[in-house]
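For this view, one protein chain was removed and the others were kept in their places.
Chains: A, B and C, in written order; residue numbering restarts at 1 for each.
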Amino acid sequence: MIDRAGLRRLVYEALEDEEWPNPIGRWINRLLVGAILASLAAVVLATVPAIDREWGTSLLVAELVCVALFTIEYGLRVWASVEDRAGRYEHPVWGRLRYIATPMALIDLVAILPTWLALVLPGDLLLLRTLRLLRVLKITRHSPALATFEIVLVNERRSLLAAGTILAVALLLAAGLMHHLEGEAQPEAFGSIPAAMWWAIVTLTTVGYGDVVPITPMGRLVGGITAVIGLGMFALPTAILGAGFAHELQKRSFVATAAMVARVPLFRHLAPAQLAELTTLLRPRVLPARYTVMRRGEHPDAVYFLDEGRVALRHEQRRIVLGPGSFFGEMALLEGRVRLMSATTLTSCRLLELRAGDFHRMLAGDPRLRQTILHEVRRRNESTPASDPGASRRASPVP
Amino acid sequence: MIDRAGLRRLVYEALEDEEWPNPIGRWINRLLVGAILASLAAVVLATVPAIDREWGTSLLVAELVCVALFTIEYGLRVWASVEDRAGRYEHPVWGRLRYIATPMALIDLVAILPTWLALVLPGDLLLLRTLRLLRVLKITRHSPALATFEIVLVNERRSLLAAGTILAVALLLAAGLMHHLEGEAQPEAFGSIPAAMWWAIVTLTTVGYGDVVPITPMGRLVGGITAVIGLGMFALPTAILGAGFAHELQKRSFVATAAMVARVPLFRHLAPAQLAELTTLLRPRVLPARYTVMRRGEHPDAVYFLDEGRVALRHEQRRIVLGPGSFFGEMALLEGRVRLMSATTLTSCRLLELRAGDFHRMLAGDPRLRQTILHEVRRRNESTPASDPGASRRASPVP
Amino acid sequence: MIDRAGLRRLVYEALEDEEWPNPIGRWINRLLVGAILASLAAVVLATVPAIDREWGTSLLVAELVCVALFTIEYGLRVWASVEDRAGRYEHPVWGRLRYIATPMALIDLVAILPTWLALVLPGDLLLLRTLRLLRVLKITRHSPALATFEIVLVNERRSLLAAGTILAVALLLAAGLMHHLEGEAQPEAFGSIPAAMWWAIVTLTTVGYGDVVPITPMGRLVGGITAVIGLGMFALPTAILGAGFAHELQKRSFVATAAMVARVPLFRHLAPAQLAELTTLLRPRVLPARYTVMRRGEHPDAVYFLDEGRVALRHEQRRIVLGPGSFFGEMALLEGRVRLMSATTLTSCRLLELRAGDFHRMLAGDPRLRQTILHEVRRRNESTPASDPGASRRASPVP
Partner (left out) sequence: MIDRAGLRRLVYEALEDEEWPNPIGRWINRLLVGAILASLAAVVLATVPAIDREWGTSLLVAELVCVALFTIEYGLRVWASVEDRAGRYEHPVWGRLRYIATPMALIDLVAILPTWLALVLPGDLLLLRTLRLLRVLKITRHSPALATFEIVLVNERRSLLAAGTILAVALLLAAGLMHHLEGEAQPEAFGSIPAAMWWAIVTLTTVGYGDVVPITPMGRLVGGITAVIGLGMFALPTAILGAGFAHELQKRSFVATAAMVARVPLFRHLAPAQLAELTTLLRPRVLPARYTVMRRGEHPDAVYFLDEGRVALRHEQRRIVLGPGSFFGEMALLEGRVRLMSATTLTSCRLLELRAGDFHRMLAGDPRLRQTILHEVRRRNESTPASDPGASRRASPVP
C-alpha cells in the first residue's frame, strides 16, 4: 500500500506531467485542455443574447462542471506541492503558501475564483464575468508554443523595452505636433494631446481605422511622415521576437533530429561527439507523397537518409524501392557527375538531408563510413535486375 | 508496336512530366496551364452581369471545353496510375482507388465535378459555381513556386501552429476585455464576445477597416495596446515562413549554380568534393547591360567568372572584351593594390562572384589553379596592343 | 578642501555618469529622468480642458519646478564643460561655447527655453507650448535603448536614404497615375498630384484610413497594385533597421556574457584567448521557476552552466540540488546516450548553454578541463545517497 508521501508524489507527477511517457499523465493533460476550451466556449457563447436565452442554463452547468474540475485540480496541486520544491523538509503550510504565490498557481486561482464569487455575491457583476476569460492563460501549462513564447519574452525583455521606448517617444512627438496643427480645425479629435494620441497610435501601427484623419495640408504632411515612421516600428519587434522565436524552435528541432540520426543504421558506429556534430549538419525534411526529391540530369547537391516512408529510385528501366534506414543520392557525388536516377516519394516521407560539401568532408574524416557506403552501393548495383521495369526489391538497410 | 503497359508508362510520364527534357511533356504542361487559366477567367467573368448578358454562352462553351480537357486528363491519370505506385503488381482497381484518394487526384476531381453536376442537377446552384474556383489549386502541380510554398507549410507546420495559438489567445483576451469596456456604449458592435472578435481580428492584423472603433477612453487605451500587440503578430510568421521559404529557394539556386560552376573551364580539373565546396562560395549574379561591375581606383573585393554575355575591361587606352568562360578582377587581388581597370557589361550577363578572402584561400589550397591563373594573366597582358583604343580582341577561355 | 577645477570635474562626472558604480551619479540620473517624465505629463494633461480648469495651476507649478531643475542642470553642465573636451587648456568661454553648440546641449536648451519665453512674452503662444514636448529628447541621454537606436540610425543612414528614395519614386508615380485616372471622378481627392499623394502615402504604408478611396475600375486596379507594392516597402526598413538593431544589442549582451563566463569556477584556469572564444559559444538564457531544462529520455543537445538560481536534477528516487557555479547535462553527452535525469529550475535562473558539438570540441582541445569535469562527475555520483528521495545536498562548485 502506498503511504501519503508516495501518493503526493504520484499526484504531483501526474499533474505536472514531468515524465512524458506516462500515459495517465497524458490523459489527464488532455482532459484539462478539453475542460479549458469547453469552459471558454461556454463563457463566450453566453454573451450572445440569442444563445443565452435558449441555452443559458446548459452553458452555466457546463461551465460549473469545468470549474469544479479546475477546483479539484487546484486543490490537488496545492496539497501535493509540499516537498517537491527545494527538496528539503519544512512545515507543509509554508511549502503550500510558497506554491500558491507562484505565477502559475495564481493563474489557476483566477481561473476558478470569479465563477464561485459570482454564485456567492449578489447581483450580476460584469467584471467577474470578464475575469473568467483569463483562464485561457491556464493553457500555457499545456501548450509548448505558449511556453516558448513566454521564454522568448523573458529572454528578450530588454530589447522589447527598448523598442517600446522608441515607440513611446514617436507617439508623444506625433501626437503633440498633430495637436498643434489640427487642434483648431478638429477640436473633437485633436483638441488635446491625449486625444491626438489615439490618432497617433492608430497611424504608427498602420491600423488606420479612419475615424480620425488629418484634413489640413500641414496635418497631412505630418500624418504622412508618421505613417512612414510606422514602417520602421515594424522592423524592431520583427527582428527581436522573430529571431528569438526562431532560435527557441530550432533548439527543439535539434533534439528531434538527434533522435532521427541515432536511428540511421549507417551512423551506429559513430562516437557521441561525431553524432552531435553530424546532427548539426543534417537537416530534417518532411515531404508529401509523389514529391520528386532528385531528378535525372541535375547536378547533385545532397545525399538523403530515409527515416520514415518509402522512396522509389528510377534509372531508365530499373526501379528500386527504399524503406526506412536507407540512403540515396550518394553515387553522383562520389563519381562527380550529374544524377542518373530520379527519386520520388511513394508515401509521405521524413528525410535527413546532407549537403554535398558536408558529405565529402564526412567521408574524408571517417574511412570506415566510406567503406560501408561503397559496399552498399556495389551491392545495390549488382542485385537489381536491369530488364524488368516492374520488378523491384526493397533495399534492406546496411547489414 | 507498343503494348498496353508501355503505353500506360508513356502516358504517365507525359502527364507527370518527370523527365524534364521531354518536349511533348512540356507542351502538354503548357496546354493544361493555359486551360486552367482560361477556365478560371471564364468563371470569374461570368459573375459580372453585364459581361454575362453579352458573352454568357461563349464563356460557358469555353469553360466546358476546358473541363472536358481536364476530364480526359483525369481519366488518363487514373488509367495510367496502376503500377507506378509501390512498384509491385497488384490488382489494377486497388492501384487506381489508391490514386484517386491522393490529395492531388482529389483536387483534379474537384476541378471537374461541379461543372458536370451543374449540367445534370436542376436549378442554378450557387455553391457549385463557387466550387469551380477551387480548380486554381490544380496549378500547384505545374507551379514550382506553389509546390515550394506547400513544402514550407508542411515543414514549418508546428511553428505556424504555435504562432496561431498565440494569435488565438491574444484575440480572445482583447475581445473579452473590449466587450467588457465598450459593450454598453456600442451594444451593436461589442455586445457579445463573438461580435467583439471581429474588431479584435481587424485590429490585431492591422487591417483596421474602421467600421467598428472603440469610443470610450478606456476602450481606446485597450484598443491602442491591441494595435501595438499587432506589431508583434507580424514578427512570428515573418520569421517562420520567410526563413523556410528562403531556405527552399536557396537550395534550388544551389543546383543551378553547380551547373554554372561546372561550365567554367578553369575549374574542369577539380575533384567533385572541391567543386561542391566551391559552389557554396560562388554567388551567381544577373546584371543588366551597361552595368559597371568594378571601377578603377576601388579596393578589390571579388573575382568574377563570366558564364553568359560579354564584359568590356578598360584600362586607359586599352580595351579587352571578354566572353563566356573568362574571368576578371583577379589582378588587383593578386598584387594587393587598388583596381587599375574598370569593367562594364556590354550585354546582360550572368556572373559568378568569388569574394576576395575565398579567392586567396582557394589559390593557397590548389597550386595548379594558381599556375593556370598566373599564366592566363601574363598572356592577356602581352597580347593586347596598348596604343589603339578601338582595337580589342575576344579573350578566349583558358586553353 | 576641493579647488574649483576639482569641483568642476566632480560636477561633470556626476552629471555625465561616466563611472557607473558611482551611487550619487545614479541618483541624480533617476531624479532627472523623473523630472522629464513629470514635466511631460504636466504639459500633456494641461491640453485637456477639463483637467486644465481643475488643476491648471498645480500643473503649471509642477512644470516650472521641473524646468527650474533643468535650468540648474544646464547651467552646471555649461560651467563644468570647460576643460574636459580636448583635454587641453584653452579660454573657458571657447570651451563653453563649443559645448553649447553640441546636439545634446541644444536639446537641453530647447527643453527649458520655451517655458521661460512663455512667461516673458505676452499672449499664449501655441508654438511655444508645443515646443516644450521636445524635451522628451532629453531622455536620450539617460536611455541606452534610444542611444542604441541613434547609433543604428547613424550607421545605416545610407541604406535608409536608399529605402527613402525608393519610397519617394513609388509615391510620385502612384500619385501621378491616380491623379490621371481618378482626377475627374473625384476632383476633391485626386484633383491635383499633391492631393493624390495623400492617398498614395496612406496606401503604400498600408495605413488605409479610407477617407480617400479609388472608385473607378482602372483606379481600383492601380490602387491594388500600389497596395501590393506597399508589401515591399516594409521589407527594406525591416532588413536594414532590424539587422542593425539586433547587431548593436548583441554586442551589449556579449559584454554581459563575458562577465558570466568569468564567474564559472570551471573556466578559471583558461587563458584570455580561450575565454573570449568560449564566450562566443555560450548562450545566456533566463528561465522562470519550475521550467524543465532537460527531460529524461531526450537526446542530449547541450551542457548547462548555472550562473544564478537553483536547479533540481532528478533521477528516479535520487535528487540533487545545484547552486550557482555548478554545471549539469554533461553525462549523457560524455557517454553518448539519452538523458537519464530531468532538470527543473527551482527559482528563476540564469544559465549558460553550450551546444553538444561545441562541448566535445572544447574537451578535445583542453585535457585539464576534461579531467576536472570527469572528477566532478565521479564525486557527484558517489556522494548522493540513492535511497532517500527527500535527502539532497547542494553540490558545491568544483574545488
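Going forward, contacts are C-beta pairs under 8 Å (C-beta built on N, C-alpha and C of every residue); 3 or more make two chains touch, one makes a residue touch a chain.
Worth saying up front: this structure is predicted, and the values here are computed from it rather than measured.
Participant: Among C:Ile151, C:Val286 or C:Val338, which residue is in contact with the omitted chain in the full complex?
Facilitator: Answer from the full complex: C:Ile151 touches the omitted chain.
Participant: For a quick check of understanding: of C:Phe234, C:Tyr304 or C:Phe359, which residue touches the chain that isn't displayed?
Facilitator: Touching the chain that is not displayed is residue C:Phe234.
Participant: Which residues does chain A use to touch the chain missing from this display?
Facilitator: Interface with the chain not displayed, on the chain A side: 206-210, 238.
Participant: Can you name the residues of chain B that touch the chain not displayed here?
Facilitator: Chain B touches the missing chain through residues 40, 43-45, 47-49, 126-127, 129-130, 133-134, 136-137, 139, 143-146, 148-149, 167, 197-198, 201-202, 205-211, 233-234, 237-238, 240-243, 245-246, 249, 285-292, 295-302, 310, 312, 319, 321, 333-336, 342, 344, 346, 355-357, 359-361, 364, 389-390, 392.
Participant: Going by the touch rule given at the top, which residues of chain C touch the chain that is not shown?
Facilitator: Chain C touches the missing chain through residues 9, 18-21, 83, 85-89, 102-104, 150-151, 154-155, 158-159, 161-163, 165-166, 169, 172-173, 176-177, 179-180, 183, 191-195, 203, 206-210, 213, 220, 224, 227-228, 230-232, 234-236, 238-240, 243, 251, 254-255, 258-259, 262, 271-273, 275-277, 279-280.
Simple rule for what comes next: only the chains that are shown with their structure count from here on.
Participant: Which of A-C or B-C has the same interface as A-B, meaning more than half of the contact pairs match by residue number?
Facilitator: A-C
Participant: What chain is most central when centres are computed from CA atoms?
Facilitator: Smallest centre-to-centre distance to the global C-alpha mean: chain A.
Participant: What's the rotation, in steps of 5°, that superposes chain A's Cα atoms on chain B?
Facilitator: Superposing the C-alpha atoms of chain A on chain B needs a rotation of 90 degrees.
Participant: In whole angstrom, what separates the CA-based centres of chain B and chain C?
Facilitator: Those two chain centres are 36 Å apart.
Participant: Which integer distance in Å separates the CA centroid of chain A from that of chain C?
Facilitator: 26
Participant: For chain A, jot down the residues that touch at least 2 other chains.
Facilitator: 206-210, 234, 238, 240, 243
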